[in-house]
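What follows is a set of notes on a single structure, which appears directly below.
Complex shown without one protein chain; remaining protein chains in place.
What follows is subunit A.
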Amino acid sequence: MSSPDQQATSQKRKTLYNSKTKSSSLSWHLSNIYRLTVKELRSIRSDPVMLILVLYAFSIAVYTVATGASTEATNLAVGFVDEDHSDLSRRIADGLTPPLFKPAVEIAAPAIDAEMDAGRLVFVIEIPPKFEADVLAGRQPTVQVNVDATAITQAGNGAIYLQTIIANEVSAFRTGRGGTSDIPVNVEIREKFNPNTKSSWFTSVMQVINNVTILTVILTGAALIREREQGTVEHLLVMPVVPAEIMLAKILANGLVILTAAGLSLLLVVEWWLHVPIAGSILLFLSGSSIYVFTVAALGILLGTIATSMGQFGLLAIPVLLVMQLLSGSTTPMESMPVWLRYAMQIISPTPHYVAFAQGVLYRGADLSIVWPQLVAMAVIGAGYFAFALHRFRQVIFGA
């Protein structure tokens, strides 16, 4: 520094910097993260399309999925071949009542194959001739129930319901006509956590969980790609800002939005609108969710560094998200998967742990002493994702 003019400039420059904070101190980093998080939140606010998508996914979509398609047996389409035309056969037909059954369709025996082939009927009951007379005479006639076993969610349970209804109607008929029935033991079957086996209880909460996964990945990944496409990320990196700060800010801001939406969705849509009782602590659920959101947000950033444009990101995210969701236990139980696949998914994906955690807390009222292993698993996988995402981020931006 020799020229007085320049010394002055440099002096001015020095006073502009806050001399108390060194650029490596923790408060410096925290301050950067805070500023960038506020910036992210402003960005999210100014994107009405994304906000509407989040709002829709956590409200109407949860409601529609919960009340729409169900895996519980309802509205079963039953055909009825009545070759007896007796009181008893009519009683059986009348016993098939909604909501479990649609009104039975009476068909002729030769039509059975065509109706079932076309999928118009899933069940066909065949009542043989002289059925009532045989019952009264104690000759134990046989009723045949044809089941379309490709209707996988209905076939098994529906067949049992039909058996029970037929048996009950016949017993009642016989009792009315002086027959006797003597059951030595009463077996009372009670369902815990969901006494009426309503599938909406399950699907609504699982829909919230799936939304958390999908929207967190999409929001954070898209936020990164947008910055890359607009060149703003480079602008940040010529400033005294490090990549980890940018990543953490994105994770925090998007995570906060998703957590708030998920919490409100549970309280307002699931509990209040759909009347699903929540057994455990919502606070515990949200704390666990924040670990999960951190993990999947890191995944979103990772995908955002692999794809080079929004279009590519979409193509990449869809298969990843579908696989994560399908193989997480939120659609069908993990126990039904091959053992090797179950372990593989539990190692590479945080979602099975999150689903187990959420089911434990929300349905069974599990507390921290029960669910801590899942929390630890999510945190470990999340740390792995974050480290890899940071590595990719530096690689892509700095081309190193």
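We take it that a residue touches a chain if its C-beta (ideal position, glycine included) is under 8 Å from a C-beta of that chain, and two chains touch if they have at least 3 such contacts; residues count from 1.
The rule we apply is simple: contacts and distances are computed from a predicted model.
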Among "Formate dehydrogenase major subunit", "Ribosome-dependent ATPase", "Amino acid/amide ABC transporter membrane protein 1 (HAAT family)" or "Glutaconate CoA-transferase subunit A", go ahead and choose the protein name stored in UniProt for the chain not displayed. "Ribosome-dependent ATPase"
Among the options A:V54, A:A104, A:L121 or A:V296, the absent chain makes contact with A:L121
